[in-house]
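The block that comes next holds chain A.
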Amino acid sequence: MSPLLSPRGSTPVRKPALRRLAVGVALSLVLPLSAVAASTSFAAPQPAAAKADAPAAAATAGAPDAAAKAAPGGAEALAKYKEEPVPGGALLLAAYMVMWALAAALVARVVMRQSRTEAELKELAERVDVATETQA
Partner candidate 1 sequence: MTAHSPAPLQVPVKQPWLLLAGIALGLALIEAALWWIATKTPPDIILGVVQKVFYFHVASAFVMLLTLTAAAGTSLYDLIRPDDRADALARSCLEVGVVFALCVLTSGPLWARKSWGMYWTWEPRLTLTLLVTLLAVAVIALRGLAEDPQSGRRVGAAMAVMGAPASFLIHVAVKWWGGAHPQVLQGGGIRSSEMRVAFWLAVAGLITFAACMVVARFRDLRLQDRARSLRLNLSALELRRGRA
Partner candidate 2 sequence: MTTLRLTWLLLQKDLRIAARSREVLGFTLLFSVLCVLIFAFGFLQSGSAAVRYVPGVLWVTLLFASSMSLLRLFAAEEEGGTLPLVSATTAGTVPLFLSKAGVQLVFTTLVTALVLPMVLLFFDARLDAPGPVIASLLLGLVGQSVVGTLCAALLVHVRLREVLLPLVLYPTVAPLVIAGVKVTSMALQGQSGQGTTDWLTLMLVFDLVFVAASPWLHGRAMQR
(Lines give C-alpha, C1' and ligand atoms only; values in the text may rest on other atoms or scores of the structure.)
Protein backbone atom coordinates (compact mmCIF):
# COMPACT_ATOMS: atom_id res chain seq x y z
CA MET A 1 0.00 0.00 0.00
CA SER A 2 1.38 3.37 -1.00
CA PRO A 3 1.60 6.27 1.47
CA LEU A 4 -1.15 7.89 -0.55
CA LEU A 5 -3.64 5.30 0.56
CA SER A 6 -2.65 4.80 4.16
CA PRO A 7 -5.28 3.04 6.22
CA ARG A 8 -8.08 5.05 7.67
CA GLY A 9 -7.59 6.67 11.05
CA SER A 10 -3.81 6.67 10.83
CA THR A 11 -3.72 10.43 11.18
CA PRO A 12 -4.67 11.94 14.53
CA VAL A 13 -8.18 13.23 15.00
CA ARG A 14 -8.24 16.97 14.47
CA LYS A 15 -9.51 19.79 16.61
CA PRO A 16 -12.88 20.47 14.93
CA ALA A 17 -13.79 16.83 15.40
CA LEU A 18 -13.09 17.16 19.11
CA ARG A 19 -15.29 20.20 19.30
CA ARG A 20 -18.10 18.37 17.58
CA LEU A 21 -17.61 15.44 19.88
CA ALA A 22 -17.99 17.79 22.84
CA VAL A 23 -21.25 19.10 21.40
CA GLY A 24 -22.39 15.54 20.99
CA VAL A 25 -21.57 14.55 24.53
CA ALA A 26 -23.26 17.68 25.83
CA LEU A 27 -26.37 16.93 23.80
CA SER A 28 -26.50 13.35 24.89
CA LEU A 29 -26.25 14.51 28.50
CA VAL A 30 -29.14 16.97 28.21
CA LEU A 31 -31.75 14.30 27.62
CA PRO A 32 -30.95 12.01 30.56
CA LEU A 33 -30.65 15.04 32.81
CA SER A 34 -34.01 16.29 31.74
CA ALA A 35 -35.37 12.82 32.26
CA VAL A 36 -34.12 12.78 35.83
CA ALA A 37 -35.56 16.21 36.46
CA ALA A 38 -38.87 15.23 34.97
CA SER A 39 -39.07 11.91 36.70
CA THR A 40 -38.68 13.43 40.16
CA SER A 41 -41.68 15.59 39.47
CA PHE A 42 -43.59 12.64 38.02
CA ALA A 43 -42.92 10.51 41.00
CA ALA A 44 -44.30 13.21 43.27
CA PRO A 45 -48.05 12.77 42.72
CA GLN A 46 -48.04 9.20 43.75
CA PRO A 47 -47.22 9.38 47.44
CA ALA A 48 -49.24 12.55 47.54
CA ALA A 49 -52.21 10.82 46.02
CA ALA A 50 -51.92 8.16 48.62
CA LYS A 51 -53.24 10.66 51.08
CA ALA A 52 -56.97 10.43 51.33
CA ASP A 53 -57.82 14.11 50.84
CA ALA A 54 -57.92 14.30 47.09
CA PRO A 55 -57.83 17.98 46.07
CA ALA A 56 -54.87 18.60 48.34
CA ALA A 57 -53.11 15.67 46.77
CA ALA A 58 -53.63 17.07 43.33
CA ALA A 59 -52.40 20.42 44.54
CA THR A 60 -48.99 19.00 45.35
CA ALA A 61 -48.84 17.91 41.78
CA GLY A 62 -49.09 21.56 40.90
CA ALA A 63 -52.48 21.81 39.16
CA PRO A 64 -55.42 21.79 41.51
CA ASP A 65 -57.88 23.22 38.99
CA ALA A 66 -56.98 20.77 36.32
CA ALA A 67 -57.31 17.81 38.60
CA ALA A 68 -60.67 18.97 39.80
CA LYS A 69 -61.84 19.55 36.26
CA ALA A 70 -60.56 16.29 34.95
CA ALA A 71 -61.90 14.24 37.78
CA PRO A 72 -65.39 15.27 38.73
CA GLY A 73 -65.96 13.70 42.09
CA GLY A 74 -62.21 13.31 42.25
CA ALA A 75 -62.17 12.22 45.87
CA GLU A 76 -63.44 8.73 45.16
CA ALA A 77 -61.44 8.41 41.99
CA LEU A 78 -58.19 9.39 43.60
CA ALA A 79 -58.88 7.20 46.58
CA LYS A 80 -59.05 4.29 44.17
CA TYR A 81 -55.36 4.22 43.57
CA LYS A 82 -54.54 4.64 47.22
CA GLU A 83 -53.72 0.97 47.31
CA GLU A 84 -52.23 0.51 43.88
CA PRO A 85 -51.19 -3.10 43.40
CA VAL A 86 -48.98 -2.16 40.47
CA PRO A 87 -46.61 0.76 41.05
CA GLY A 88 -47.64 3.15 38.29
CA GLY A 89 -45.01 5.71 39.17
CA ALA A 90 -42.16 3.25 38.79
CA LEU A 91 -43.49 2.06 35.45
CA LEU A 92 -43.83 5.64 34.27
CA LEU A 93 -40.29 6.35 35.35
CA ALA A 94 -39.00 3.26 33.58
CA ALA A 95 -40.84 4.14 30.37
CA TYR A 96 -39.38 7.63 30.24
CA MET A 97 -35.90 6.46 31.17
CA VAL A 98 -35.91 3.92 28.35
CA MET A 99 -37.18 6.43 25.82
CA TRP A 100 -34.55 8.99 26.81
CA ALA A 101 -31.83 6.40 26.78
CA LEU A 102 -32.78 5.43 23.22
CA ALA A 103 -32.97 9.04 22.10
CA ALA A 104 -29.63 9.82 23.73
CA ALA A 105 -28.04 6.81 22.07
CA LEU A 106 -29.34 8.03 18.72
CA VAL A 107 -27.96 11.51 19.25
CA ALA A 108 -24.62 10.24 20.45
CA ARG A 109 -24.28 7.88 17.52
CA VAL A 110 -25.22 10.44 14.90
CA VAL A 111 -22.95 13.11 16.32
CA MET A 112 -19.99 10.80 16.74
CA ARG A 113 -20.32 9.46 13.23
CA GLN A 114 -20.58 12.97 11.88
CA SER A 115 -17.40 14.08 13.54
CA ARG A 116 -15.63 10.96 12.34
CA THR A 117 -16.79 11.51 8.76
CA GLU A 118 -15.76 15.14 8.86
CA ALA A 119 -12.31 14.33 10.16
CA GLU A 120 -11.96 11.68 7.49
CA LEU A 121 -13.10 14.06 4.82
CA LYS A 122 -10.63 16.72 5.86
CA GLU A 123 -7.79 14.26 5.86
CA LEU A 124 -8.82 12.97 2.45
CA ALA A 125 -9.02 16.45 0.98
CA GLU A 126 -5.50 17.14 2.20
CA ARG A 127 -4.26 13.93 0.67
CA VAL A 128 -5.89 14.84 -2.62
CA ASP A 129 -4.17 18.23 -2.44
CA VAL A 130 -0.81 16.62 -1.87
CA ALA A 131 -1.40 14.10 -4.62
CA THR A 132 -2.44 16.69 -7.19
CA GLU A 133 0.58 18.87 -6.31
CA THR A 134 3.01 16.01 -6.76
CA GLN A 135 1.22 15.18 -9.98
CA ALA A 136 1.76 18.69 -11.24
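One rule holds for everything that comes next: a residue touches a chain if its C-beta (ideal position, glycine included) is under 8 Å from a C-beta of that chain, and two chains touch if they have at least 3 such contacts; residues count from 1.
Quick note on selection: all candidates are chains of the complex that A comes from, given by their letters.
Note that the structure is a prediction, hence the values are computed from the model and not measured.
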> Given the complex, what touches chain A, 1 or 2?
Replying inline: 1
> Touching candidate 1 in the complex: which residues of chain A?
Replying inline: 2, 4-5, 23, 27, 30-31, 34, 37-38, 41-42, 44-46, 49, 58, 61-63, 66-67, 69-71, 74, 77-78, 80-81, 84, 86, 88-89, 91-92, 94-96, 98-99, 102-103, 105-107, 110-111, 113-114, 117-118, 120-122, 124-125, 127-129, 131-132, 134-135
